[in-house]
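Shown here: the complex without one of its protein chains, the others still in place.
Moving on, here comes subunit A:
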Amino acid sequence: MPGSRTRTRTRSTRTALTTALALAGLLLGTACTPGGATAESASGPVHLTFWSSLRGSQEVVDAFNRTHDDIHVDFEQVPSGQQGGYAKLSNAARAGNAPDVATIEYPQVPGFAIDGVARDLTPYMSKRLRAKLLPQALALTTFEGRTFSVPQDVEPMVFLYRRDLFAKYGIEVPRTWAEFEDAARAVKRKAKGKRIATFPTDGGHHLAGFAWQAGARWFDTRGGRWTVSMTDGPTRKVTAYWQRLIDEKLVFLNPVDTQAGTAQVGRSEVFGKLTGAWDAGGMMSSQPGQKGKWGVAPLPQWDPKHPRVGTHGGSTFAVTKDSAHPREAMEFIEWQVSSPAAWRARLSSGISSQYPAVPALLPVLRKAMDTRYFAGQDIYALFDREARHISRRWTWGPRMTATLKTVQDGLARAGDGEGTVLGAVEEGQRSTMPDLKSLGLDAREGSR
(Lines give C-alpha, C1' and ligand atoms only; values in the text may rest on other atoms or scores of the structure.)
Protein backbone atom coordinates (compact mmCIF):
# COMPACT_ATOMS: atom_id res chain seq x y z
CA MET A 1 0.00 0.00 0.00
CA PRO A 2 2.69 2.52 0.74
CA GLY A 3 4.07 1.89 -2.72
CA SER A 4 1.02 3.30 -4.46
CA ARG A 5 1.20 6.44 -2.40
CA THR A 6 4.78 7.45 -2.90
CA ARG A 7 4.35 10.72 -4.65
CA THR A 8 7.92 11.70 -4.37
CA ARG A 9 7.80 13.92 -7.38
CA THR A 10 9.30 17.21 -6.45
CA ARG A 11 7.78 20.49 -7.39
CA SER A 12 10.48 21.28 -9.90
CA THR A 13 10.00 18.03 -11.78
CA ARG A 14 6.26 18.51 -11.68
CA THR A 15 6.57 21.92 -13.24
CA ALA A 16 9.06 20.53 -15.70
CA LEU A 17 6.63 17.81 -16.64
CA THR A 18 3.74 20.16 -17.16
CA THR A 19 5.93 22.49 -19.15
CA ALA A 20 7.12 19.58 -21.20
CA LEU A 21 3.55 18.50 -21.80
CA ALA A 22 2.53 21.95 -22.82
CA LEU A 23 5.54 22.18 -25.13
CA ALA A 24 4.80 18.79 -26.58
CA GLY A 25 1.32 19.98 -27.27
CA LEU A 26 2.58 23.12 -28.94
CA LEU A 27 5.34 21.57 -31.00
CA LEU A 28 4.04 18.19 -31.91
CA GLY A 29 0.43 19.13 -32.16
CA THR A 30 -1.43 16.21 -33.60
CA ALA A 31 1.46 13.84 -33.44
CA CYS A 32 1.52 12.59 -29.88
CA THR A 33 -1.73 13.18 -28.06
CA PRO A 34 -5.14 12.99 -29.64
CA GLY A 35 -5.67 16.64 -30.39
CA GLY A 36 -2.85 18.83 -29.23
CA ALA A 37 -3.23 21.88 -27.09
CA THR A 38 -3.70 24.39 -29.83
CA ALA A 39 -3.88 22.56 -33.10
CA GLU A 40 -7.14 22.06 -34.95
CA SER A 41 -6.37 18.44 -35.33
CA ALA A 42 -7.86 15.88 -37.60
CA SER A 43 -7.87 13.37 -34.76
CA GLY A 44 -10.71 15.15 -33.04
CA PRO A 45 -11.12 17.36 -30.01
CA VAL A 46 -9.43 17.01 -26.63
CA HIS A 47 -11.66 15.08 -24.25
CA LEU A 48 -12.05 16.31 -20.71
CA THR A 49 -13.92 14.64 -17.88
CA PHE A 50 -15.79 16.85 -15.45
CA TRP A 51 -17.28 15.80 -12.11
CA SER A 52 -19.79 17.93 -10.32
CA SER A 53 -22.77 17.68 -8.05
CA LEU A 54 -23.96 21.18 -8.94
CA ARG A 55 -27.38 21.42 -10.48
CA GLY A 56 -27.43 22.57 -14.06
CA SER A 57 -23.94 21.23 -14.81
CA GLN A 58 -25.23 19.04 -17.63
CA GLU A 59 -26.80 22.09 -19.28
CA VAL A 60 -23.54 24.03 -18.91
CA VAL A 61 -21.53 21.20 -20.42
CA ASP A 62 -23.99 20.81 -23.31
CA ALA A 63 -23.76 24.52 -24.06
CA PHE A 64 -19.96 24.36 -23.95
CA ASN A 65 -19.79 21.37 -26.28
CA ARG A 66 -22.17 23.06 -28.72
CA THR A 67 -19.93 26.11 -29.02
CA HIS A 68 -16.47 24.48 -28.85
CA ASP A 69 -15.00 22.20 -31.49
CA ASP A 70 -11.52 21.71 -30.05
CA ILE A 71 -12.55 20.54 -26.58
CA HIS A 72 -15.23 18.04 -25.71
CA VAL A 73 -16.31 17.73 -22.07
CA ASP A 74 -17.74 14.49 -20.72
CA PHE A 75 -19.81 15.26 -17.67
CA GLU A 76 -20.44 12.92 -14.78
CA GLN A 77 -22.92 13.81 -12.05
CA VAL A 78 -21.40 12.81 -8.70
CA PRO A 79 -22.89 12.86 -5.21
CA SER A 80 -22.35 16.05 -3.24
CA GLY A 81 -19.12 16.19 -1.26
CA GLN A 82 -20.48 15.15 2.12
CA GLN A 83 -22.58 12.41 0.50
CA GLY A 84 -19.49 10.68 -0.80
CA GLY A 85 -18.36 12.97 -3.61
CA TYR A 86 -15.14 13.93 -1.85
CA ALA A 87 -14.30 10.35 -0.91
CA LYS A 88 -14.88 9.40 -4.55
CA LEU A 89 -12.54 12.14 -5.72
CA SER A 90 -9.82 11.23 -3.21
CA ASN A 91 -10.01 7.56 -4.11
CA ALA A 92 -9.93 8.33 -7.83
CA ALA A 93 -6.86 10.54 -7.34
CA ARG A 94 -5.21 7.77 -5.32
CA ALA A 95 -5.91 5.34 -8.13
CA GLY A 96 -4.62 7.81 -10.70
CA ASN A 97 -7.89 8.27 -12.59
CA ALA A 98 -9.30 11.51 -11.22
CA PRO A 99 -11.34 13.61 -13.65
CA ASP A 100 -9.72 16.57 -15.38
CA VAL A 101 -12.01 19.04 -13.64
CA ALA A 102 -13.59 18.51 -10.22
CA THR A 103 -15.93 20.60 -8.11
CA ILE A 104 -14.71 21.44 -4.62
CA GLU A 105 -16.33 23.69 -2.03
CA TYR A 106 -14.21 26.38 -0.42
CA PRO A 107 -13.57 24.66 2.94
CA GLN A 108 -12.13 21.60 1.19
CA VAL A 109 -9.81 23.47 -1.18
CA PRO A 110 -6.74 23.51 1.13
CA GLY A 111 -7.19 19.81 1.94
CA PHE A 112 -7.27 18.75 -1.70
CA ALA A 113 -4.38 21.08 -2.48
CA ILE A 114 -2.28 19.60 0.33
CA ASP A 115 -3.11 16.06 -0.77
CA GLY A 116 -1.86 16.93 -4.22
CA VAL A 117 -5.26 16.30 -5.84
CA ALA A 118 -5.86 19.89 -6.91
CA ARG A 119 -3.15 21.18 -9.22
CA ASP A 120 -1.48 24.55 -8.90
CA LEU A 121 -3.35 26.61 -11.51
CA THR A 122 -1.22 29.73 -11.30
CA PRO A 123 0.59 29.12 -14.63
CA TYR A 124 -2.66 28.50 -16.51
CA MET A 125 -4.85 31.27 -15.14
CA SER A 126 -5.16 34.30 -17.38
CA LYS A 127 -4.75 37.81 -16.01
CA ARG A 128 -8.13 38.58 -17.52
CA LEU A 129 -9.87 35.92 -15.41
CA ARG A 130 -7.97 36.92 -12.29
CA ALA A 131 -9.13 40.51 -12.68
CA LYS A 132 -12.76 39.49 -13.11
CA LEU A 133 -12.98 37.40 -9.94
CA LEU A 134 -14.06 38.88 -6.62
CA PRO A 135 -10.76 39.22 -4.72
CA GLN A 136 -12.21 37.79 -1.50
CA ALA A 137 -13.25 34.64 -3.36
CA LEU A 138 -9.90 34.21 -5.07
CA ALA A 139 -8.08 34.69 -1.77
CA LEU A 140 -9.87 31.64 -0.34
CA THR A 141 -8.39 29.36 -3.00
CA THR A 142 -4.92 30.90 -3.07
CA PHE A 143 -2.16 29.74 -0.72
CA GLU A 144 1.45 30.87 -0.70
CA GLY A 145 0.71 32.86 -3.84
CA ARG A 146 -0.53 29.82 -5.72
CA THR A 147 -4.14 29.39 -6.82
CA PHE A 148 -5.46 25.86 -6.53
CA SER A 149 -9.02 26.28 -7.78
CA VAL A 150 -11.25 28.83 -9.51
CA PRO A 151 -14.28 30.19 -7.63
CA GLN A 152 -17.64 29.67 -9.31
CA ASP A 153 -19.88 31.38 -6.80
CA VAL A 154 -19.30 33.01 -3.45
CA GLU A 155 -22.11 33.29 -0.94
CA PRO A 156 -22.16 36.11 1.61
CA MET A 157 -24.32 35.33 4.63
CA VAL A 158 -27.67 37.12 4.76
CA PHE A 159 -30.78 37.12 6.90
CA LEU A 160 -33.76 35.72 4.99
CA TYR A 161 -36.83 36.87 6.89
CA ARG A 162 -40.59 36.62 6.79
CA ARG A 163 -41.93 40.06 5.92
CA ASP A 164 -45.46 39.07 6.90
CA LEU A 165 -44.54 37.74 10.34
CA PHE A 166 -42.33 40.67 11.30
CA ALA A 167 -45.11 43.06 10.18
CA LYS A 168 -47.89 41.11 11.88
CA TYR A 169 -46.21 41.18 15.28
CA GLY A 170 -44.87 44.69 14.85
CA ILE A 171 -41.22 43.76 15.19
CA GLU A 172 -38.43 45.60 13.38
CA VAL A 173 -36.05 43.56 11.22
CA PRO A 174 -32.78 43.62 13.22
CA ARG A 175 -29.67 45.29 11.80
CA THR A 176 -27.27 44.48 14.62
CA TRP A 177 -26.78 41.41 16.78
CA ALA A 178 -27.99 43.37 19.80
CA GLU A 179 -31.20 44.20 17.92
CA PHE A 180 -31.42 40.57 16.85
CA GLU A 181 -31.40 39.49 20.48
CA ASP A 182 -34.09 42.03 21.37
CA ALA A 183 -36.16 40.96 18.40
CA ALA A 184 -35.72 37.32 19.45
CA ARG A 185 -37.13 38.17 22.88
CA ALA A 186 -40.04 40.04 21.30
CA VAL A 187 -40.82 37.10 19.00
CA LYS A 188 -40.78 34.65 21.89
CA ARG A 189 -43.03 36.92 23.94
CA LYS A 190 -45.53 37.85 21.26
CA ALA A 191 -45.70 34.84 18.97
CA LYS A 192 -46.52 31.66 20.82
CA GLY A 193 -44.50 28.66 19.72
CA LYS A 194 -42.44 30.68 17.26
CA ARG A 195 -38.82 31.81 17.32
CA ILE A 196 -36.81 34.34 15.35
CA ALA A 197 -34.55 31.64 13.91
CA THR A 198 -32.98 28.24 14.47
CA PHE A 199 -29.43 27.73 15.67
CA PRO A 200 -28.54 24.73 13.52
CA THR A 201 -26.99 21.80 15.36
CA ASP A 202 -25.80 20.57 11.96
CA GLY A 203 -24.39 23.99 11.23
CA GLY A 204 -20.63 23.83 11.54
CA HIS A 205 -20.50 26.03 8.45
CA HIS A 206 -22.97 28.49 9.95
CA LEU A 207 -20.96 28.82 13.13
CA ALA A 208 -17.78 29.25 11.10
CA GLY A 209 -19.52 31.96 9.10
CA PHE A 210 -20.57 33.79 12.26
CA ALA A 211 -17.05 33.58 13.67
CA TRP A 212 -15.66 34.75 10.32
CA GLN A 213 -17.90 37.81 10.44
CA ALA A 214 -16.79 38.63 13.99
CA GLY A 215 -13.15 38.65 12.84
CA ALA A 216 -12.08 35.20 13.99
CA ARG A 217 -9.16 33.44 12.40
CA TRP A 218 -9.62 29.72 13.01
CA PHE A 219 -6.72 28.92 10.70
CA ASP A 220 -3.86 31.25 9.96
CA THR A 221 -1.11 30.56 7.45
CA ARG A 222 1.10 33.54 8.22
CA GLY A 223 4.68 32.65 9.00
CA GLY A 224 4.54 29.52 6.82
CA ARG A 225 2.79 27.42 9.41
CA TRP A 226 -0.76 26.56 10.37
CA THR A 227 -1.83 28.36 13.52
CA VAL A 228 -5.12 26.96 14.76
CA SER A 229 -7.16 29.21 17.06
CA MET A 230 -10.75 28.07 16.93
CA THR A 231 -11.44 29.57 20.33
CA ASP A 232 -9.98 33.01 19.75
CA GLY A 233 -11.56 36.20 21.12
CA PRO A 234 -14.03 36.85 18.29
CA THR A 235 -15.15 33.19 18.33
CA ARG A 236 -15.72 33.35 22.08
CA LYS A 237 -17.82 36.46 21.58
CA VAL A 238 -19.93 34.60 19.01
CA THR A 239 -20.29 31.38 21.01
CA ALA A 240 -21.21 33.30 24.20
CA TYR A 241 -23.85 35.22 22.24
CA TRP A 242 -25.48 32.12 20.80
CA GLN A 243 -25.18 30.21 24.07
CA ARG A 244 -27.18 32.97 25.76
CA LEU A 245 -29.88 32.82 23.08
CA ILE A 246 -29.97 29.04 23.37
CA ASP A 247 -30.07 29.03 27.17
CA GLU A 248 -32.93 31.52 27.21
CA LYS A 249 -34.69 29.50 24.51
CA LEU A 250 -34.83 32.52 22.20
CA VAL A 251 -33.93 30.33 19.22
CA PHE A 252 -34.77 26.78 18.23
CA LEU A 253 -31.89 24.35 18.53
CA ASN A 254 -32.13 21.57 15.96
CA PRO A 255 -30.73 20.43 12.60
CA VAL A 256 -31.88 22.48 9.60
CA ASP A 257 -30.66 20.50 6.61
CA THR A 258 -33.27 17.83 7.26
CA GLN A 259 -36.90 17.29 6.37
CA ALA A 260 -37.85 18.30 9.89
CA GLY A 261 -35.88 21.52 9.47
CA THR A 262 -37.64 22.32 6.19
CA ALA A 263 -41.00 21.51 7.78
CA GLN A 264 -40.22 23.92 10.61
CA VAL A 265 -39.89 26.72 8.04
CA GLY A 266 -42.97 25.47 6.21
CA ARG A 267 -45.09 25.67 9.36
CA SER A 268 -44.01 29.32 9.76
CA GLU A 269 -42.46 28.56 13.14
CA VAL A 270 -39.39 30.66 12.40
CA PHE A 271 -39.30 34.33 11.46
CA GLY A 272 -36.13 33.95 9.43
CA LYS A 273 -33.05 32.03 8.48
CA LEU A 274 -29.38 33.00 8.72
CA THR A 275 -27.79 31.50 5.64
CA GLY A 276 -25.86 32.05 2.41
CA ALA A 277 -27.19 34.07 -0.51
CA TRP A 278 -27.80 30.87 -2.53
CA ASP A 279 -30.45 29.82 -0.01
CA ALA A 280 -32.86 32.49 -1.27
CA GLY A 281 -33.26 30.30 -4.35
CA GLY A 282 -33.37 27.24 -2.10
CA MET A 283 -36.30 28.80 -0.25
CA MET A 284 -38.11 29.47 -3.52
CA SER A 285 -37.99 25.80 -4.47
CA SER A 286 -38.56 24.29 -1.01
CA GLN A 287 -41.34 26.65 0.15
CA PRO A 288 -43.23 27.71 -3.01
CA GLY A 289 -46.32 28.39 -0.92
CA GLN A 290 -44.64 31.26 0.91
CA LYS A 291 -44.22 33.33 -2.24
CA GLY A 292 -44.25 37.06 -1.60
CA LYS A 293 -43.78 36.60 2.13
CA TRP A 294 -40.00 36.60 2.23
CA GLY A 295 -37.46 39.34 2.22
CA VAL A 296 -33.67 39.44 2.34
CA ALA A 297 -31.82 41.59 4.86
CA PRO A 298 -28.11 41.93 5.48
CA LEU A 299 -26.70 39.69 8.19
CA PRO A 300 -26.96 41.53 11.53
CA GLN A 301 -23.71 43.34 12.31
CA TRP A 302 -21.57 43.64 15.40
CA ASP A 303 -20.50 47.12 14.36
CA PRO A 304 -22.76 48.65 11.68
CA LYS A 305 -20.12 51.31 10.97
CA HIS A 306 -17.71 48.61 9.81
CA PRO A 307 -19.93 46.01 8.19
CA ARG A 308 -18.38 42.59 7.68
CA VAL A 309 -19.76 39.19 6.72
CA GLY A 310 -18.64 35.61 6.38
CA THR A 311 -19.83 33.17 3.76
CA HIS A 312 -21.94 30.05 3.73
CA GLY A 313 -21.62 27.78 0.72
CA GLY A 314 -20.10 28.35 -2.68
CA SER A 315 -18.12 26.13 -5.02
CA THR A 316 -14.89 26.17 -6.94
CA PHE A 317 -13.47 24.21 -9.87
CA ALA A 318 -10.10 22.51 -9.66
CA VAL A 319 -7.94 20.79 -12.23
CA THR A 320 -6.60 17.54 -10.85
CA LYS A 321 -3.03 16.33 -10.93
CA ASP A 322 -4.10 13.48 -13.20
CA SER A 323 -5.30 15.77 -15.97
CA ALA A 324 -3.28 15.47 -19.15
CA HIS A 325 -4.80 18.68 -20.50
CA PRO A 326 -4.60 21.32 -17.79
CA ARG A 327 -4.62 24.15 -20.32
CA GLU A 328 -7.84 22.99 -21.96
CA ALA A 329 -9.32 22.23 -18.55
CA MET A 330 -8.58 25.79 -17.53
CA GLU A 331 -10.22 27.07 -20.70
CA PHE A 332 -13.38 25.13 -19.85
CA ILE A 333 -13.33 26.43 -16.27
CA GLU A 334 -12.83 30.01 -17.38
CA TRP A 335 -15.75 29.74 -19.78
CA GLN A 336 -17.87 28.14 -17.10
CA VAL A 337 -17.32 30.74 -14.40
CA SER A 338 -17.09 33.88 -16.48
CA SER A 339 -19.22 33.63 -19.60
CA PRO A 340 -22.86 34.78 -19.65
CA ALA A 341 -23.75 31.82 -21.86
CA ALA A 342 -22.59 29.36 -19.18
CA TRP A 343 -24.61 31.06 -16.48
CA ARG A 344 -27.67 31.26 -18.69
CA ALA A 345 -27.36 27.53 -19.32
CA ARG A 346 -27.03 26.81 -15.60
CA LEU A 347 -30.02 28.97 -14.73
CA SER A 348 -32.11 27.21 -17.39
CA SER A 349 -32.15 24.12 -15.18
CA GLY A 350 -34.04 25.78 -12.37
CA ILE A 351 -34.21 28.52 -9.81
CA SER A 352 -30.91 29.69 -8.40
CA SER A 353 -29.84 32.71 -6.41
CA GLN A 354 -26.10 32.08 -6.41
CA TYR A 355 -23.86 35.09 -6.24
CA PRO A 356 -21.30 34.69 -9.04
CA ALA A 357 -17.62 34.93 -8.19
CA VAL A 358 -17.40 37.09 -11.31
CA PRO A 359 -19.61 40.03 -10.22
CA ALA A 360 -19.74 41.42 -13.78
CA LEU A 361 -22.24 38.64 -14.55
CA LEU A 362 -24.78 40.07 -12.15
CA PRO A 363 -27.09 41.41 -14.91
CA VAL A 364 -27.45 37.88 -16.32
CA LEU A 365 -28.55 36.52 -12.98
CA ARG A 366 -30.70 39.48 -12.12
CA LYS A 367 -32.60 39.06 -15.37
CA ALA A 368 -33.31 35.41 -14.66
CA MET A 369 -34.53 36.02 -11.11
CA ASP A 370 -38.25 36.18 -10.50
CA THR A 371 -38.29 38.65 -7.61
CA ARG A 372 -42.00 38.24 -6.89
CA TYR A 373 -41.07 35.65 -4.27
CA PHE A 374 -39.35 38.45 -2.40
CA ALA A 375 -42.13 40.96 -3.03
CA GLY A 376 -40.19 42.60 -5.81
CA GLN A 377 -37.04 43.23 -3.79
CA ASP A 378 -33.84 43.57 -5.84
CA ILE A 379 -32.05 40.85 -3.92
CA TYR A 380 -28.99 40.85 -6.18
CA ALA A 381 -28.28 44.49 -5.36
CA LEU A 382 -28.21 43.47 -1.71
CA PHE A 383 -26.06 40.40 -2.39
CA ASP A 384 -23.67 42.61 -4.33
CA ARG A 385 -23.27 45.02 -1.40
CA GLU A 386 -22.84 42.17 1.05
CA ALA A 387 -20.31 40.30 -1.09
CA ARG A 388 -18.01 43.33 -0.94
CA HIS A 389 -18.19 43.11 2.87
CA ILE A 390 -16.82 39.57 3.01
CA SER A 391 -14.00 39.72 5.53
CA ARG A 392 -10.57 38.87 4.19
CA ARG A 393 -9.17 37.59 7.45
CA TRP A 394 -10.51 34.09 6.97
CA THR A 395 -8.67 30.98 5.76
CA TRP A 396 -10.09 27.48 5.74
CA GLY A 397 -8.02 24.68 7.32
CA PRO A 398 -6.34 21.57 5.92
CA ARG A 399 -8.95 19.02 7.11
CA MET A 400 -12.10 21.10 7.17
CA THR A 401 -14.62 18.29 6.56
CA ALA A 402 -13.38 16.48 9.66
CA THR A 403 -12.98 19.66 11.71
CA LEU A 404 -16.50 20.88 10.99
CA LYS A 405 -17.91 17.40 11.57
CA THR A 406 -16.44 17.28 15.08
CA VAL A 407 -17.80 20.74 15.78
CA GLN A 408 -21.21 19.51 14.62
CA ASP A 409 -20.95 16.39 16.80
CA GLY A 410 -20.45 18.75 19.74
CA LEU A 411 -23.34 20.97 18.65
CA ALA A 412 -25.58 17.90 18.34
CA ARG A 413 -24.75 16.94 21.92
CA ALA A 414 -25.42 20.52 22.98
CA GLY A 415 -28.77 20.17 21.23
CA ASP A 416 -29.52 17.26 23.54
CA GLY A 417 -28.60 19.32 26.57
CA GLU A 418 -25.05 18.01 27.01
CA GLY A 419 -22.31 20.52 26.35
CA THR A 420 -22.04 24.02 24.98
CA VAL A 421 -21.37 25.81 21.72
CA LEU A 422 -17.91 26.80 22.93
CA GLY A 423 -17.28 23.21 24.00
CA ALA A 424 -18.07 22.07 20.47
CA VAL A 425 -15.50 24.44 18.97
CA GLU A 426 -12.89 23.48 21.57
CA GLU A 427 -13.48 19.83 20.71
CA GLY A 428 -13.13 20.72 17.04
CA GLN A 429 -9.71 22.21 17.67
CA ARG A 430 -8.50 19.43 19.98
CA SER A 431 -9.41 16.75 17.48
CA THR A 432 -7.92 18.65 14.54
CA MET A 433 -4.44 19.13 15.99
CA PRO A 434 -3.40 15.44 16.14
CA ASP A 435 -4.60 15.03 12.57
CA LEU A 436 -2.52 17.92 11.24
CA LYS A 437 0.54 16.82 13.20
CA SER A 438 0.37 13.28 11.94
CA LEU A 439 0.19 14.65 8.40
CA GLY A 440 3.57 16.22 9.05
CA LEU A 441 2.26 19.78 8.75
CA ASP A 442 3.86 22.52 10.73
CA ALA A 443 0.86 23.18 12.96
CA ARG A 444 0.45 24.67 16.39
CA GLU A 445 -2.30 25.95 18.59
CA GLY A 446 -2.73 29.70 18.70
CA SER A 447 -3.25 31.76 21.79
CA ARG A 448 -6.72 31.81 23.24
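Observations on the structure shown:
Quick note on the criterion: contacts are C-beta pairs under 8 Å (C-beta built on N, C-alpha and C of every residue); 3 or more make two chains touch, one makes a residue touch a chain; residues count from 1.
Definition applied: contacts and distances are computed from a predicted model.
UniProt lists the omitted chain of the complex under the protein name "Sugar ABC transporter permease" (options: "Cytochrome c556", "Sulfur carrier protein ThiS", "Sugar ABC transporter permease" or "NADH-quinone oxidoreductase subunit N"). Note that of A:G85, A:P255, A:G282 or A:P326, the residue touching the chain absent from this view is A:P255.
Across A:Q58, A:S90, A:Q243 or A:Q287, the single residue that touches the chain missing here is A:S90.
Between the chain not shown and the residues A:R225, A:R244 or A:R372, the one that touches is A:R225. Subunit A residues in contact with the hidden partner, per the touch definition given at the top, are 1-2, 5-11, 14, 86-87, 90, 111, 113-116, 143-144, 146, 148, 201-202, 221, 224-226, 255, 398-399, 401-402, 405-406, 408-409, 411-413, 415-418, 427, 430-431, 433-435, 437-442.
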